[in-house]
Structure formats: C-alpha cells, structure tokens
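The other protein chains are all here in position, but one chain of the complex has been omitted.
Showing subunit A:
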Amino acid sequence: MCTDHGCASFIDKAYRCDQPEWAMPHQAEARLRVDEPHEDQLLERPTHLQHTKQPFPGYHQKMEVLLGITGKDFTIVASSKAAMRGATILKAQDVKQRQLNKSSLLAYSGEAGDTVQFAEYIQANTQLYSMRNEADLSPSAIAHFVRGELATSLRSRKPYNVNLLLGGLDPITLKPSLYWLDYLASLAPVPYAAHGYAQYYCLSILDKHHNPDIDLETGIKLLNMCTDELKRRMPIDFKGMTVKAVTKDGVIDIDFDDDKVVKSA
C-alpha cells in the first residue's frame, strides 16, 4: 500500500506510488463503510449531524405518560405504569422514575433500553457529586448537566432516545422547580409539563386550572383531572400512574387509584 493514497498496488511502503498529491483516493468507493447511512437517509439531518443516526421516537413511546406539576412548596412527578413494546403491554407496574438525591426526581420515557441506562447514569453522577462535595446538586444544576449530556449524546453515533421531566426543590431556598427535557436536548423550566400524547390532553387543563400558589392537595386534584381526561380520551390503557412528590421532607409517595373507571365522553 502506498502511504499517500492507500493504493492497493504492491509498492513497498518506503516508496510512493506515482500518483500526484492532489489525485485523491482513486479507490474511494472501496473504502465506503457499510454502517454509513444511505444518502437518502441524510436528507432530513442537519449537515453537522449527518454522520450520526437519526433518533426516531416510535408511536408507542409517545403513548407513555409523563406529568409534572409545581405548587407553592412541592413538585409532583407522575409517570404511567405500562411498559410497552409496539402495541403490546409487557408490564403493568413499571416505575419510570429515579430519585437523584434528597430533593430531585427524574421521570423518563422513550426507547426501552436507553431510558433506564441514561437515568441511572445521571443518578450515579448526581450521587457521586453528593459524596464528593458533601452537598447535593440543585435541580437546576442537574437539569443543565443532563441537557449537556443529551446534547453530546445527540451528536454521537447512537444518541439516547430519552424524554425527561426533572422535578425538585432547591435544597437551600426550598423553591420548587420543574424542567422539561427531550431527546433533542431542549431544556425548559416550566410550572407544569407533560410528554408524549398526554401533552395534547393535559396542557389545556393545566393552562386553565394551574396557578403557582396551589398546595399539594390541590396539585393532586389537578393531576387527577389530567389522568381522568387521559382515561376518557386517549385510546390506550396506560395502567395507572406512579405518583411522587418532592417536598421539604424529601420525596414522598402519593397514592393513586389505578382502578378508577372514567366513562368516555
């Protein structure tokens, strides 16, 4: 092989082939890698991302419900219990949430393997921070860290396909906060939030009824209004919700009646 062009001619590598410098790889076609996407697949991707694989959220991923509501001294985070693959429900008691430290909670939806892998990676790093610094990261700090990780991931060969809600209470000011993140590394601090199809049903209800001064009880009522509407109008059974709240006493479990029947309109 010649050192300049990778010519397949039998030339000792100390010698060079007689191609001029500017004649670039004349065997370029042979070097095309199998795992490079076909030209057609690249049309949708921005140029700087064209070497990466396009993450594509499947429909069943959008059917997973993530809800978040903040109030005057709490943040509620809720996630549906159904673990789905395509049209099949694999499990009805799935918990799509990880507690990161004393005062923050991460709910996730998206591609099956990616979600838990990514959430646990974030969890391990937040806990490592706590051990190293004898202080917890604030929800805002975690949110920005997560956004950075997702942004890096998005530009890799195999990005994480994960959507997240990060709820928490600032450990010092005790101010509740909620962050909406998606697999494209968008980050938005919001008073209430939803992911997937649930957005279409719940955001309007929350727009109408939410205000920042509500107490936990009202927050739970609001959440039930949302889930009732989902049961009424969404054409799938999401098998109930795991509901948790971050308060000044840490993360608490909140009872949710999975078996409540809501009549369709």
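The criterion applied here is as follows: contacts are C-beta pairs under 8 Å (C-beta built on N, C-alpha and C of every residue); 3 or more make two chains touch, one makes a residue touch a chain; residues count from 1.
As a working rule, contacts and distances are computed from a predicted model.
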Tell me the UniProt protein name of the chain this structure doesn't show, selecting from "ATPase, F0 complex, subunit J", "Proteasome component pre6 protein", "Tubulin delta chain" or "DNA-directed RNA polymerase subunit". "Proteasome component pre6 protein"
Contact with the hidden chain (one of A:Tyr59, A:Tyr121 or A:Tyr200): A:Tyr121
In the complete complex, which positions of subunit A touch the hidden chain? 120-121, 123-125, 127-128, 131-132, 134
